[in-house]
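On to chain A.
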Amino acid sequence: MSIIGNIERTDTDILILGSGGAGMFAALHASQKAPAGTRITIAVKGLLGKCGCTRMVQGGYNVSLGHGDTVERHFMDTINGGKWLPNQDMAWKLCEQAVVRVRELENEIGCFFDRNRDGSLHHKAFAGQTADRTVHKGDLTGIEIINRLMEQVLSRPIEKLQEHRAIGLIPSKDGAALAGVLFINMRNGKLRLVRAKTVMMGTGGGPTMYKYNTPSGDKTMDGLAMALRLGLPLRDMEMVQFHPTGLLAGEHTKMTGTVLEEGLRGAGGQLLNDTNHRFMFDYDERGERATRDVVSRGIYAEMRKSNQPEGGGVFISMSHLGPDVVRKKFSGMVKRCADSGFDLAGGLVQVVPTAHYFMGGVVVDPDTRTAMEGLYVAGEDAGGAHGSNRLGGNGVANSTVFGGVAGDVMASDVRKMNTLRDPDEAVLAAEIERAMAPLHIKPGNVQALRQELQEAMWEDVGVMRTEFGLNRGIERVHAIKQELMSTGVESGNLAFNLTWHDWLNMSSLCDVSEVIAKAALARDNSRGAHFREDYPDSGSMLDSWFTVARKQGNDIEVVREPVQFTLVKPGNTILPSHEPETLVGAN
Partner candidate 1 sequence: MIKPHRKHPLWLAYLLHRLSGLGLALFLPAHFYLLSLALNQPDRMDKYLGWGENPLVKVAEYGLVFLLAIHLFGGLRLMAFESLEWSNNQKTAAACSIVAALAISTIFFLRAI
Partner candidate 2 sequence: MNSEMKVSVWRGDESGGFETFTVPTQESQTVLDVVAWIQQNQDYSLTYRYACRVGMCGSCAMMVNGKPRWTCRTHINKVVVDNKLEIAPLRNLPVIKDLATDMDVFFDKWIAAEGLHHPSSTRDDPIEMIDPESPNRQQANAGIECINCAVCYSSCDTVNNNPDYLGPAALQRAWTVYNDAKDNDKDKILKSVSGSGGCHNCHTQGSCSLYCPNELKPMEAIAGLKRASIMSLLKRGK
Partner candidate 3 sequence: MLDIRLYMLQRLTALIMAPLTLVHIALMIYAIQGGLSAAEILGRTQGSIFWFFFYGLFVASVSIHAAIGLRVIISETLKVRGTQLTILSWAFFLIALYMGAKAVIGVTLS
C-alpha cells in the first residue's frame, strides 16, 4: 500500500481525456467559456492530436449545408440508418449542431474543406444518405480537422499531459461524484492522480479486440472499461460496425485491417472470391454498392464457404476500370497498397471485413452528462447518437459536436463547483493495485493473448452471431482474461514500458469484450450492425428497445430499455410532406 502515498498528486479544474475531435473541442470550448483563471488540462495516451481516430477520418463530415439539404433530412437519415435505436434528442442535436460546428471549423479554427468551382462547399454522397451531405478535404479530412484543432489548443494556456494514460476514474469519498482520474505517466512509468471538478472522457472507444480492425493502435476501450468498473450504465454494446474492405496482408503486419476506402466500391470496384466469382450479387441486388453491413456479411459468408486454412479473404479488383484511371483517381490508396507490396491498380488485393467503429458507449444525456456528477462523456465513448448503425460521416460530426457541448457545459458547471472532491482512497488503492498487478508475477507473452482474444471475438462475436457462438465466445474471453491475470510483465524499467501497456490494453479489451458478447446475446433480433443468424428478423420497430449493461459485483447485467420516440415514431417522418424521398442525383 505504500505506493499510494508515493504517487504524484496534482489538481486542475477541467480535465479532458483524449485528444480526438471530442477532446480537442472540449478543451477549446472550455477555454472560451470558462471563467477566467479556470485551469484546463488535456491528458492523452499518445501525443496531442497525433493519436486516436479523428485524425484518420477519410471520407468526411456530415452536415446539412447545401443542395437543399436540411437538418430534418439529416436527422431522418440518422434515425433510419440507426434502425430507430438512436436517442432522438442526441441525434437531433448532432445534426443541428453539426452545422454550427462546421462553420466554426472553417471560420474560427481555420479548416479548409474542398470547394466547388463556384467557391461553395463541396458535398459528396456517402452511402445511406438522401442528400449530398459530406464535406471533406480530399480523402484526408481528419488530418485537416485535427491539425487545425491542435494548433488552436497548443496556442492556448491549456495544460497538456502527453503520454499520460488514464487507468481509473476515482469517485469521491461518498461515491456521489467523480473526484479525479488516475494516470500512468507513460514516459517515466510513475502514477499520478489528477483531481478535477469536471472530467470529460473522450477516449474514443475503438473495437480493437477483433482480429481485423481499423482504429489507431492507442485505442483499446480504456474509457469504457473504466466506466464499467465505476458502475456506469453502457448502452448498445452489441453494436460493432464492420467496414467491409480492410486490407489483408498477414498477421505479422500492422497494415492488416486498415481501411481500403469506400469509394473503391462506389467507383465500380468488384469483389471476387477465390474462384474468381463476383459474389456480391448473390447477396444483394446492389452488389458491391450495398451498405457496409450487407457487404461485410456477404464477404464473411463467402470466406466461411471457401474455408481456406489460411483464413484468406476475398479480392477487390479495380483493374477493369483501367489501371491508369485507378492510379489517378485513388492515388493515395494505390500508394498505400504499394507500400505493403500490393498492386491495387492492376492486380488483386485481398480484403476482409474489419472492425471499424463502436456505436455502444456510456449512457449520457444530450448535454454529455452521465449518471455520475462531474463526469461527462463525448465522442465514440458515448452511446446513443447512432443507435445500431453509424452513417459514414456521422462519426466525426458526433465527436466534434458533443466534445464542444461538453466543453460548454463543463465551463458553466464549474462555476457551481467550489471545491475539488477528495478521492475515495480505497478505490484509488484498488485501481493502483490492479494496474501494478502484472509487475509482481512471472512475465509471459501478452501479445499471444491479444491474438487469442482477437480470434475469439472475430469468430464468435463478429460479423454474424449465434447464441451458441456467443456463449462460446464469452467462455473464451473468460479463459483469456484468467490467463492474462497470471501473465506478468517484466518490471525492471517502467519508463515507457510498452509491454506493461499492452497488458493494460488487454485488460480493458477483455472487460469490454465480455460486455459486447453479453449484450449481443441479449439482443435476440438483427438490427443494423448486429446480425444474429438464429434471429435474422429485425423485431418490431415500434417496440424498439436498446440494451443497457452495467457491472453488478463481478457480473455483467444486461437489461432492455424502450426507445423513447421523442421526435418521430417509426413509420413517420419529420420531413414536410412535399419533400422528395431523396435529393441524391436530383441536382
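How these were chosen: all candidates are chains of the complex that A comes from, given by their letters.
One rule holds for everything that comes next: a contact is a pair of C-beta atoms (placed from the backbone, for glycine too) under 8 Å apart; a residue touches a chain by one contact, two chains touch by 3 or more; residues count from 1.
Everything quoted here is computed from the prediction, not taken from an experiment.
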item	value
Direct contact with chain A in this complex, candidates 1, 2 or 3	2
Candidate 2 partner contacts - residues on chain A that touch it in the complex	46-48, 50-52, 55-56, 65, 100-104, 106-110, 112, 114-121, 137-138, 140, 142-144, 147-148, 150-152, 154-155, 162, 187, 216-218, 249-250, 252-255, 258-259, 336, 339-342, 443, 445, 447, 489-490, 492-493, 495-499, 502
